[in-house]
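Every protein chain of the complex appears in place save one, which is left out.
Read from first to last, the chains carry the letters A and B; within each, the first residue is number 1.
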């Protein structure tokens, strides 16, 4: 009997009149898990992320902040163990190390290094981006000394993962009913070797591109809340990508509105 | 009175300065703290550098080791950056496994390396599928007073410029690597990415090179990395309040001038080391002289900019 409101939107759009840029089909479902206080699943093409929020709940004394809520973000990768107990094979030597990223380099100095930046550290960087973006959007001073935890489970990664995480996070926070000053959405842009901008790239497009940028855009003024980039690019390209992302954000915010409207349509 | 005000209302205290377009330590909004660089400070490392930005002190040591190349890229070497924030540098950090900030900084350095290709990984390969160099870049913070990322990146870049690796050849008969310690060469540092960090106050005021206190009170942080050709290597803003694209442009312009200043500083210091001693045995001797007179490194002070 649980409410299902899956919306899918496929869009193509014109940017600056030069090139037609497209977003993959995207969809969202809110309130699909029974245990968390708020949940959502967000799909962009084949990339899919499931988000759950608990809170405001009781907070550990060590993490308590006297004037605002403590937000914790966990991104669970699709494969691999969440708390990084990894078995590394280094030549003939097999080492099992706990807390690998902490000083993985030191552990590996014993054998031959197969370690180049463990994926868990990458997840940490993503978590930091999502957390600080959510903190800026939430009015966390209204729930001091409480804990909010956001868990993002990657269901499938086919490019633009960080933007999908941001979108799922925003929908889940909205579903929880936490007070927010504004909404945000994530948009990924890739610049291909010819200099064309591809919005919402697939994993293959990301791999072939010269630079990949992800922005979080806020709904109040359409400004840049978060930026994470890879590869090198010119200032002009950056400004173009921001402009494209701002245009794409309109689609996302309209979609947010439509899907929330659909959700409440039964109780209207 | 002022001290009491600062303790009771730190944010108001900073705001009252920012209103007058200056900061509690006397800097203007677009002004960096004095940056001091000293290279070859660790004798046991293959390359090292010590950087001070105001009170923030970071030391970087690079150690080269031999290893087998990765199977998926048999003609590549490895670069393993690691940022350590020990409890020594600030009461903010606890002993034990690195916290989130240290991991985020390590990831940031790794991302900059990947994005800007400071050193081509192919150049670290000695013999395809057999042997290559691993560069362990350990960066340690000695005194934390904000702007960690800028200091780390300058330290790492200067240390890489300082690295001298011995020549390695493969013995055809035994198939083992032979190291010739008498013949050393510098690494080919292709690009010079330099970062500039900014803090945002009250959604609108942007200041450069924040101190630890300013970082704690700010509503957002941002780091812009540019190289010597004014190409952007990274625009890292992990969240916080939003910025308009005009403000971003101002920050990028400031980062470009900063890149020039720091580039000049690194070149001056490297030049002074080269003229000081003959190249062959420079490492140890330079180290000695540097340790005795730590002011030996030259310093550069940021030019007043107009980020605000």
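Remarks
The definition used in the following text is that a contact is a pair of C-beta atoms (placed from the backbone, for glycine too) under 8 Å apart; a residue touches a chain by one contact, two chains touch by 3 or more.
The working rule: contacts and distances are computed from a predicted model.
UniProt lists the omitted chain of the complex under the protein name "Exosome complex component RRP40" (options: "Exosome complex component RRP40", "UBC core domain-containing protein", "Geranylgeranyl transferase type-2 subunit beta" or "Origin recognition complex subunit 1").
In the full complex, the chain left out of view touches A.
Touch with the chain that is not drawn comes from one residue among A:47, A:128, A:163 or A:176, which is A:176. As for the chain not pictured, it touches chain A at residues 1-3, 31, 37-38, 55-59, 139, 142-147, 174-183, 218-220, 256-257, 260-261, 263-264, 266-268.
FYI, only the chains that are shown with their structure count from here on.
The mean-CA centres of chain A and chain B are about 28 angstrom from one another, to the nearest whole unit. Touching chain B in their complex are the following residues of chain A: 91, 99, 101-103, 105, 108-109, 112-117, 121-122, 124-125, 127-136, 211, 213, 216-218, 220-221, 223-235, 238-239, 242-243.
Residue ranges on chain B touching chain A, taken from their complex, read 65, 67-68, 70, 78-80, 82, 97-98, 100, 103-104, 106-108, 110-111, 114-116, 134, 136, 138, 219-220, 222, 227, 230-245, 248-249, 252.
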